[in-house]
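With one protein chain withheld, the remaining protein chains of the complex are depicted in position.
Up next is chain A:
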Amino acid sequence: MIYYLFDIPFSLLGNQFSLNLLSCQLLLDQLTEWHAVASWTWDAQDETCGICRMAFDGCCPDCKLPGDDCPLIWGACNHAFHLHCILKWVNSQTPQAHCPMCRREWQFKG
């Protein structure tokens, strides 16, 4: 160890600065993986579903998994609901269903 300290560094001393530069430039090349974390959210105006009162980012009472399994759906009036919630609502409101929020005639947004 002691020999090593005495023998080698001396020859390297002159190159000290360029060595640093070398290591720094290689830094980004050697970024092998960046594992990031994100949360998803529905791009909706409200936070909660007007029918079940559950968070949009959660799921409707009939579902266990949020997201793909319990999607949101927008009406022509631009109100959003859990798909499952509004379907139930629409089916119960024959012949014509209205938006639970604005009472306008319910139409799925095209």
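Please note the rule applied: a contact is a pair of C-beta atoms (placed from the backbone, for glycine too) under 8 Å apart; a residue touches a chain by one contact, two chains touch by 3 or more; residues count from 1.
The working rule: contacts and distances are computed from a predicted model.
Name of the non-displayed chain as stated in its UniProt record, restricted to "AP complex mu/sigma subunit domain-containing protein", "Septin", "Increased recombination centers protein 6" or "Anaphase-promoting complex subunit 2": "Anaphase-promoting complex subunit 2".
Between the chain not shown and the residues A:72, A:86 or A:99, the one that touches is A:72. Residues 1, 4-5, 8-9, 12-13, 16-17, 19-20, 22-44, 55, 57-58, 64-68, 72, 74 are the ones on chain A that touch the missing chain.
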